[in-house]
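Missing here is one protein chain; the remaining ones are kept as they sit in the complex.
Let's look at subunit A:
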Amino acid sequence: MTDFGGESASDLATFWDEHIRSRVTHHSELSHLTPSAREKAVERIDEDRAAMRPAVQRADRTLISLRNSLVPISKLPPEVLLKIFASCTDASPPRQNGHGLRLDLGWINVTFVCRQWRHLALACSGRWRHIRISIGDKWTALMLERSKPAPIVFAVDYIETSRMSPERWYRLSDLVLQHVPRMEELNLRVNFHPAIYDFARRLVATPKPLLTGPHAQINGNLRPSSPTTLAPEFTGCETLRLRHLVLTNIYPPCTPDILRNLVVFRSTGLVLNGRGMTSSTPLSRRPFLKFLISECVYPVRHIAITALLSGYLAWSNSECKTKGQRLSVWSQV
């Protein structure tokens, strides 16, 4: 039996008997009615038509669903349809066009095609896990909910947030913070503003046991006397999963705990002006570090990084280059 959206062909037969046939058959003897009885009969027919209309529409939708289930695209296995959705996600992520004036739902539009596609997309939490706040508060909340229990990749971009009011930031941070323990990646690129900074600090300070890659960049209005630092909560046991650390205009936390399992470490931003510089010595002997770009560590001669594929260190008059797995630095400071 074909079942679709809770209804089936046998349901339709029952539906016809119960809701349609009885209403139609009792109007069969209408030929010998008096004029007043005719008026009443017309009223009854109109009432019956009105009563039947929602039921007929429901039956029509069920038949359309059955029809949809027979077309070639619906004959694909669910996992293949999900693969198509995944390709749509890659090709058309949701975004705002024209500086936030118009929302383009991108791949989410597949959930408006038909019931089968919506059922399938809603049942797959992984499809909803890439979340940018540019899609607006309503869709951010929906995607956070639909992505449960999958780990989430969360992005905040300064282009999208330049017009956001502090109130909206506080509202959004309250919403997002509930889901931070599921955060696998965090891409934070914001302009400095007290409300935004508060949001970023709370975000960073909440435990994120799944986090493998924070990308954080805070632009503008950083006072040289108190440049941004990563919250201390980044250190400790939860950094064991940390694989990617990309920081701009933020002090690099070069502690062995932070660096332990890093594969990518990028720390740039000349605004630091030498404050918070740390020795590059902790970078050596990192077993997994493959990509290293830093303008924020004091170079030390000949750092041995066994897995290094590409390295670049810059500070004042120093220069460096990689030779195989050995990063050689000549400092003229």
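The rule we apply is simple: contacts are C-beta pairs under 8 Å (C-beta built on N, C-alpha and C of every residue); 3 or more make two chains touch, one makes a residue touch a chain; residues count from 1.
Simple rule for what comes next: contacts and distances are computed from a predicted model.
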item: UniProt protein name of the chain not shown, from "Proteasome subunit alpha type", "E3 ubiquitin ligase complex SCF subunit sconC", "NADH dehydrogenase [ubiquinone] 1 beta subcomplex subunit 7" or "Protein transport protein SEC13"; value: "E3 ubiquitin ligase complex SCF subunit sconC"
item: Absent-chain contact - pick from A:74, A:125 or A:261; value: A:74
item: Listed residues A:110, A:183 or A:247, member touching the removed chain; value: A:110
item: Where the unshown chain meets subunit A, residue by residue; value: 5-7, 57, 61-62, 64-65, 67-68, 71-77, 79-80, 83-84, 86-88, 90-92, 108-115, 118-119, 122, 138-139, 142
